[in-house]
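Structure, as structure tokens:
Note that one protein chain is taken out, while the other chains of the complex remain in position.
Order of writing sets the labels: A and B. Residues in every chain begin at 1.
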Amino acid sequence: MNFGEILLMMFTAILVENFIFSRFYGICPFLGVSSQPDTALGMGLAVTFVITISSAVTWAVYEFLLLPFELDFLKTIAFILVIAALVQFIEMFLRKFIPSLYASLGIYLPLITTNCAVLSSALLNVQNGYGFIESVCFGLAASLGFTLAIVVFAGVRARLRDAKPPKSFEGFPLTLIAAGLLAMAFAGFSGVRF
Amino acid sequence: MADNQKQGGALAIVRITLSLLVICAIVSAVVTAVHGLTYETYQLRLLEQKQAAISALFDGAAVSCEALPTEGDEVKELYRVCVGETVVGYCANVSSAGFGGDIDMMVAVSPDGVLRGVQIVSMSETPGLGSRVSRAEYLAGYAGMTLFGSHAQEDLVLGEDIDAISGATISSRAVLSGVNAALRVLRQYVTVEVE
Partner (left out) sequence: MKQFIKQLKNGLIDQNPVLVQLLGMCPTLATTTSVDNALGMGLAATAVLICSNVMISLLRKLIPSQVRIAAYIVIISGFVTAVELLMRAYFYPLYQSLGLFIPLIVVNCIILARAEAFASKNRVLPSAVDGLSMGLGFTLALVLVATVRELLGMGTLMGVRILPEALSMTFFILPCGAFVTLGFVIAAVQKLRSHRAKKAADDHDGEVDA
């Protein structure tokens, strides 16, 4: 892929096929951690960090370990192991060498292992047949799209705090409907292409 | 004292690693076994679907296919389709990236350069939305186009030659790009035969 195509792919991954509002990957943390804009940003950046690195590592594992031995069917197991180990290493590394970053991101890191977005970005890289650079760029873009979605949604939820919905709509239902309206906004990007 | 603790620590790590490795080994063995058991059935299913698609493209006639060599990586398989001794057309199996995954399709042309039709072999598009591209009414829009004249060297264009399904732009585009890839290869065979 040339540079222009990669940029287009990234634009598509952030807006047109947004991980949350178009593909539904990463909903659990999206609904759970988006109550405050700062925590939302923290989670988004942590996810971006993990997905970008895991895109690189899972690509290498697929290319040099699974493909040559025709073990494609083991990719789910291999990828989730890689991701779990990666999250563990990143946590230890940050705690030891960049304590300030660990203090702000640390609580979210263990949750990221079970974030659908991480595993699905790795699987999508394989499905789309991306090379190394494309995989990393796609991972970066997809996670930036996730961050965008979660931060925007946190802003929406902050406004919702003063709302007085019917009793049975309090809490999750209201959040979901707000997310639906936001999804409608993002649907405006569908089909966009240069 | 410290030595004892260190030994305990090292032993614990060994025990942990060993138990993880054992679990990984058992799980991998089970999965590999299931894979071995199901692989042939899976390949058979794929073959059945392709045969069904080719058959549908040639009005259900009992056809025999002769595999032809393909270059490039868009067109996966190429066939010369015959009923008995007469050549009734050429068929290409292409795959293009859709919304939910690859869309696998069969594109057939007749020897005189007319697009016979397009059949979706397999896809993972959203039911009710992207999946509408597999409907006969939509795919019929591809049938009947001639590969000569204005389409001699150019690809088909969305909006001009075929419409997209509203709400399923990505899926429609994927089908179109697959068809174009197939036609680029099939054109050679049709021209050669006509001459």
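What we mean here is this: contacts are C-beta pairs under 8 Å (C-beta built on N, C-alpha and C of every residue); 3 or more make two chains touch, one makes a residue touch a chain.
All of these numbers come straight from a predicted model, not from anything done at the bench.
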> Touching the left-out chain: which of A:L8, A:L41 or A:L81?
Replying inline: A:L81
> If the hidden chain were put back, which of B:C24, B:V83 or B:V157 would touch it?
Replying inline: B:C24
>> I'm checking contacts with the chain that's been left out. Which of A:M1, A:C28 or A:A60 qualifies?
In response: A:C28
> Which chain B residues would touch the chain omitted from the figure, given the whole complex?
Replying inline: 12, 15-16, 19-20, 23-24, 27-28, 30-31, 34-35, 38-39, 41-42, 45, 49, 100-101, 122-124, 126-129, 167
>> Just checking the interface: what residues of chain A touch the absent partner chain?
In response: 21-28, 31, 73-74, 76-77, 80-81, 84-85, 113-116, 119-120, 123-124, 127, 166-177, 179-181, 183-184, 186-187
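As a convention for this text, only the chains that are shown with their structure count from here on.
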> So, what's the distance in Å between the C-alpha centres of chain B and chain A?
Replying inline: 28
>> Using the touch definition from the top, list the residues of chain B that touch chain A in their complex.
In response: 24, 27-28, 31-32, 35, 97, 99, 101-102, 164, 167, 169-170, 173
>> Per the contact definition, I'd like the list of chain A residues that touch chain B in the complex.
In response: 17, 73-74, 77, 81, 127-128, 190-191, 193
